[in-house]
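With one protein chain held back, the other chains of the complex are shown just where they sit.
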Amino acid sequence: MTTVFILISLVFGAYLVAVIEDWALTGRFRLTAPVFSALALLGRESVLPRKLDRVFFEVAPVLLLLSAVLAVAVVPLSPDLIITDLATGALFINAALVYVLVALLMAGWGPDGAYAMIGGWRFLGQLIAYAMLIVMPLTAVVMRAESMLTTEIVVSQAGLWNIVYQPVGFVLFFIAAMALAFLPPFDLPTSKGDLAGGVEAEYSGVRLAVFRLGRLVLIITLAAATVIFYLGGWQGPWLPPWAWSAIKILVVTAVMLLGGRMLPRIREAHLLSWCWIFGIPLALLNIFLVGVLVLVFP
Amino acid sequence: MITGARLGTLTGFRRLIASAMSHDLNVFLVPGPDIARAQGLDIESSGLQPVASPRHANVLLVMGPVTPALQEATAVIYAQMVRPRSLFVLGAQDLSSLPAADVEAELSQQGLIEGVNRLRRVFSESAFRPSISDFDVPILQIRIEYTCSMHPEIVQDEPGSCPRCGMFLIPREVQSMAEHRHMNHQKINTDAEIPVTFTHNHGDHQHDASMEYTCPMHPDVVQNEPGSCPRCGMNLEPRESQTESDHDHHHMDHADQGNMNMDHDDMGFMSMIDVTKDLPRSEDGLPMEWIDAPFGPFFPGLPGGLLLLLTLDGDAVARSETHCLSENTELVQSPSMEPPNFIERLTCVNPLSPIAYRLLACRALEHAAGIDISAETARARIGALERERIASHLGWLALFAQQTGFDWLMRRAASLQLKFLTAEFQQIKVLKPSVLALIKRLQQTPLLKSRTANIGQLMADIVSYGPVARAAGIDNDARNDDKICVALGFTAVKQIRNDVLARLQVRLDEITHTLMLIEAADAVVVPVSNTVGKISSSGEARVETPRGMAHLQLTLENGQVMTAQLDAPSTYHLNLINPMIDQQELGDALMAVNSLDLSPWEVLQ
Amino acid sequence: MTPLEQYGLLLGMLVGTIGLILCLYALARQVGKNHSEPGKDVPATSGQLSRDPVWVRYHARYYGYALLFLSFDMEMAFMYPWAIVYKQVGLVALLDMGVFLAILFLGLLYGWSQGALRRQ
Partner (left out) sequence: MTAQTFFIGFFGVAAVWFGIVVFRTFSMVRSALALLFSQTALGAMFLSMQVEFLGVLQIMMMATEMTIMAIFMVMFMMDPGGLGKMDMTHQKRLSLAVGIVSFVAAVAVAVFIDWGPLASTAPDAAQQTVDLGLELLGRSMLIFETAGITILTSMIAAIAVAIQPLKRNDKS
């Protein structure tokens, strides 16, 4: 029963992400725009490029949606509102979200087009930059919670949220999460200016609808992950737990979508060198600091 | 009635989808969003959503001048759009290679809004139709030609085995038109060391046919008489020689071997070392294969009408070729033109800065006729020219922001540009604080300096004009020797870094300076042509257009303009592209090309 | 729920999502068939017809980072079990992982000094 409820709230969340993104892009708050564009995409032809790799081209959007939906399985909206409370919850979110890269590589290599291929291999370079900055801050979060159960992680933040306990970890995780969801300023694989749409340029019709639905669910999943790891999940003074979760997730989604518009796209060379030369030492420092804090104030 | 409808009767569910489509109009702009903004069209507010790829679009909006070469590219874009698709034409155009326009409207914001409403009705009524007709145009036709992977110069029209090495030929699809008409159009490549032979359309380059002998496996082994190859001993094949230092780049033939089953055993094991021995090595010493990717006339990150054929080594540019598909033909069409028609003709040469060219024509005619105009009208004309400079720089900012994915700046700059295009003198005073706020906010944007610093460096000793030259420290502004400008307190703006950041900074400073200039000129009137008597003499004029100094010379025969010769800055800036983007990362290369603020329209044949 | 039931539920979600997508495809096919026309299935490169295949040996410039990433990825496998028992074990765990991370940080420094951490 909880599974059905969470999946429905996931679809509703994806709809809200579409509304917020449309509002950020066009400046008009139209509640019906995502519904019309979804129906329109359904009604359009879905063209297959000439010399494509059929398996890759078909599997890529499906895999993108799958990896986002599976990552939601371990997200607790309230103490008992979680689909599967896995013992290795934090690791499972990361494991599911790695297949976003596999999906984009397939979407890049499949259609045999110059723009798509360059976009695909660019996203592999982007993964090499952000992957470590997701894993190491998560280790610090798990250290404080002494377990990888996502419910344990939320409960461990009862006194002090992790955003206050380990701010460096939060900043690194947030940047890496935006890079994972290829949101601007990290939209290297699907950049309009460099690659005319890059990886998603060759998709049309219902396959494009699945690709875009996968991206929306991915954004809401990453926002939910940021909330449960750093913003104290469902904890909050007056409102019921699920309400707090919903508010926090929407706030984080809005910050992710609106914040990126204010910056030019980052160069891939800069993204890689900054993440490796400044990001990883900072992450190691964060683990060391949390290690000391956990020992000093039990 | 839309010609690009989809097959199917308009039943209940399809009617719902058709009405959804009428609310979700994604538009692909031809010749480009910068031209739309320059002509005062606000696309977003009219309800159309611009998209980057023809696959995502269901409306093709054609506005602004479309030259024959651009019509071919427009036909390609229309063919690649997904049904149900529609063609929306603004302003009278003779689009021969496209089907009849579904919705026609006059070229103005009012026409655009009224056209969009008609488009919505058309979509919801006839998105699906029981009978549809194919869209077929000569450029889309393909013919299969057979070529050998080892000898790209062997081209036959029917399958068979290669006369030289015996391997059977692989099919390749090539455009059926004999050669790409625009390919050997004004081909600008100053790439000195390797004369570029565009590998995928062999055969159509006429070269002197002196015989030479080369080895199939090692093209760099070249002799004048038959014999065996010093390296691998295979006997050398006769081949009519192309230009002497040309080594025919085999990079593409390994990839498109088609379904030729090259089994390992019979050919002797060919290790990767042999295969990549003669490939050019990139900076880090890896001999990789290069792909030819066109960044065509309608690329969302480049000015509309500019075609950049890049040979990419991974995501870095190995070689580049620039073509202007939008350049105009002769200025004076019929044997002679009336002065007013000539002024109109020159105004619509470059849709990006019409007033500058109108002023150029007026000044040239007045210089020929010897009329001098009152200080009052001269000041008002300068006010109009400066207003257009601000609008042009804001338009460039919007295109720069679109290329670098800087969404907030694109929307702000575009809306300000549209306001400035038709702003009267009072409105300019009102708009001034918002422009200055935009500039201040832009200069504080994090990541912008690191994104644009030392990218697109130009060599010091090259000819350049306008903001590009001023960013390199060379001050060749035509306004310096214009008495009225100097009287209004004009001072040139200069930088030294000579990279994209410097060009951005120069244009921002110029916007602030021109605002003060307009206030000093305190009048903005579009230059109007005055009557030129029946005289016959020659005149010439210089005007500092937003992109640099344009120079016009014309000759008059008893009141008729006989010949005119325009010298525009973009013709020189086209030659800067190749050396600037060599070995640059793709994103940096496109941003550097953008920073030159090219207008392909003013490049005359 | 026992762990096995949880994995079963995950598999169920996976199959359910694939089923939903197949229904969407069936619905789209019911609306209309693809109408193949000349030039429509050529990869869209902004106004040009580029028919040559691009599956060539792509020159990725980040292989310096990729090599270091493989090693750091292995290291991460050790860090999770350590992180779980860290509070229990206390100072020994901190020193132990300190040594481990210092060794790997040495590798990172070596890579940086040899110029691996740049666009090759």
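When the chains are written out, they are named A, B and C in that same order, and each has its own residue count from 1.
To be clear about the criterion, contacts are C-beta pairs under 8 Å (C-beta built on N, C-alpha and C of every residue); 3 or more make two chains touch, one makes a residue touch a chain.
Here the structure is a predicted model, which is why all the values come from computation and not from measurement.
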Omitted chain: which shown chains does it touch? A, B, C
Selected residue (touches chain absent from view) among A:S147, A:N162, A:S204 or A:T253: A:S147
Would you mind spotting which of A:A33, A:V47, A:L101 or A:V154 touches the chain that isn't drawn? A:L101
For chain C, which residues reach the chain that was dropped from this view? 3-4, 7-8, 53, 55-60, 63-64, 66-71, 73-78, 80-86, 88-89, 92-93, 96, 99-100, 103-104, 106-108, 110-111, 114-116, 118, 120
Residues of chain B in contact with the chain not shown: 149, 254-265, 272, 275, 284-286, 288
Per the touch rule stated above, chain A touches the missing chain via residues 53, 55-56, 86-88, 91-92, 94-95, 98-99, 101-102, 105-106, 109, 112, 121, 124, 127-128, 131, 147-149
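Throughout what follows, only the chains that are shown with their structure count from here on.
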Draw the chains as points, connect those that touch, then say whether the picture is a line, ring, star, complete or other. complete
Whole-angstrom distance, CA centroid of chain A to CA centroid of chain C, is 12
Hunt down the residues of chain A that sit against at least two other chains at once, touch-wise. 42-43, 45-47, 114-115, 117, 121, 196, 201-202, 205, 268-269
Could you say which residues in chain C touch two or more other chains, in rising order? 31-32, 35, 40, 42, 44-46, 50-51, 53-55, 58, 60-61, 119
Using the touch definition from the top, list the residues of chain A that touch chain B in their complex. 24-27, 32-33, 35-37, 39-40, 42-47, 114-115, 117-118, 121-122, 184-185, 187, 191-197, 200-205, 208, 260-270
In the complex, chain B touches chain A at residues 6, 14, 16-18, 20-21, 23-24, 44, 49, 51-53, 55-56, 58, 82-84, 127, 291, 293, 299-301, 312, 314-315, 401-408, 411, 445-448, 450-451, 585-588, 590
Which chain A residues qualify as touching chain C in the complex? 3, 7, 42-43, 45-51, 61-62, 65-66, 69-70, 73, 83-88, 91, 109, 111-117, 121, 124-125, 128-129, 131-132, 135-136, 139-140, 142-143, 146-148, 196, 201-202, 205-206, 209-210, 268-269, 272-273, 276-277, 280-281, 284, 287-288, 291-292, 294-295, 298
